[in-house]
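What you see is the complex with one protein chain gone and the rest in place.
Entry: subunit A
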């Protein structure tokens, strides 16, 4: 079975989706076969962070969940786009689709079995022989997120080290503890210059009762949104990429 990493956050817009896409890419570069799952049904966007434009996808996870299509119909190979070479490393996406009907129905009515998310991930892992699956969730406490946490081997809680980011700490810690997530880690994002890792590690332990997986610095290029696609592929030397690379190494290490 692959390692399931669920990336979650209390607040929205903290850079969670960006982290998932690029972490997946870096793990694939390390030679892992990686699946990316967009479980942020309410506002999918993982495909964008991977460089797949909106118009290119017809079907997504919601279609699978409500039984309109099978898993095969939605899986998208990001290998060529990510420029992955011939090695074992691979990157596949189970995307969400930005379509009113596809999103509104399941998201608002809640009329699907969340267990299918779990089953879909397992089937995807088997079909693609995956080593790791990264699940991007919608922020806050919601059904998909709780399920994704319940099946996770690793929970990465993304948080900005600001007042809002810290306020969610205790609740997120409680949820992952009660769900018995084997590894609960904090990933700080959009870290402003001047905050030390030592200080952040302390905050992680105090507020989240968890060790810190890494700290991703604020990146003006990301904030401006003037670039599309996998950031880590375009800016391999960027401090953001370097910091995320450490996280990738950490996760790859947890696998064994």
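Simple rule for what comes next: contacts are C-beta pairs under 8 Å (C-beta built on N, C-alpha and C of every residue); 3 or more make two chains touch, one makes a residue touch a chain; residues count from 1.
Basically, contacts and distances are computed from a predicted model.
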Check your understanding: Name the chain not shown, per its UniProt record: "3-isopropylmalate dehydratase large subunit 2", "Electron transfer flavoprotein subunit alpha/FixB family protein", "ABC-2 type transport system ATP-binding protein" or "SpoIIE family protein phosphatase"?
Key -> "SpoIIE family protein phosphatase"
**Study point:** Among A:81, A:98, A:150 or A:166, residue touching the chain not depicted
**Key:** A:150
Check your understanding: With respect to the chain omitted from the figure, which of A:175, A:191 or A:204 is a touching residue?
Key -> A:175
**Study point:** Residue touching the undisplayed chain, where the options are A:81, A:98, A:116 or A:242
**Key:** A:116
Review point. What residue numbers in subunit A mark contact with the hidden partner chain?
Key: 66-67, 109-116, 118-119, 141, 143, 146-147, 150-151, 175, 178-180
